[in-house]
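This is the structure I want to talk about, given as structure tokens.
For this depiction, one protein chain was excluded, whereas all remaining protein chains were kept in their positions.
== subunit A ==
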């Protein structure tokens, strides 16, 4: 399913071997609170709700109950230098309802990373603090090595 032309064969290398279809779906984090059996996707603008349903049912074997779609207006932004306005593309959002027993929680990939970073920052702060205390202690006897006092 694609609106793109399959590339005409040309001799020589490199050959164009990857050919992508128009249809794609991107799982996104919902902005508003939703029932646990509703999953939000950003989908290709060409896809209808029937396409979304068969995509999930046929490729991923998901039990889809209902699909609702809408088109969200892209954000606009004013250029800081010249003052003209640019607009991002509109996106089609698909809200896919699964059977009521199912529940989907958007995976939190980055909480671990954030935790690790916070830990590192804390240890850095600790060592900084230690150095400051050392300087304070040795204010009146400059040049004393660290191993000198108890």
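Please note the rule applied: contacts are C-beta pairs under 8 Å (C-beta built on N, C-alpha and C of every residue); 3 or more make two chains touch, one makes a residue touch a chain; residues count from 1.
Quick note on the criterion: contacts and distances are computed from a predicted model.
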Protein name, per the UniProt record, of whichever chain is missing from view ("28S ribosomal protein S30, mitochondrial", "Dynactin subunit 4", "Trafficking protein particle complex subunit" or "Actin-like protein ARP6"): "28S ribosomal protein S30, mitochondrial"
Touch criterion as defined above, residue of A:4, A:29, A:78 or A:122 at the omitted chain: A:78
Hidden partner interface residues of subunit A, rising order: 31-35, 37-38, 64-66, 68, 76-78, 83, 85, 87, 95, 97, 99-100
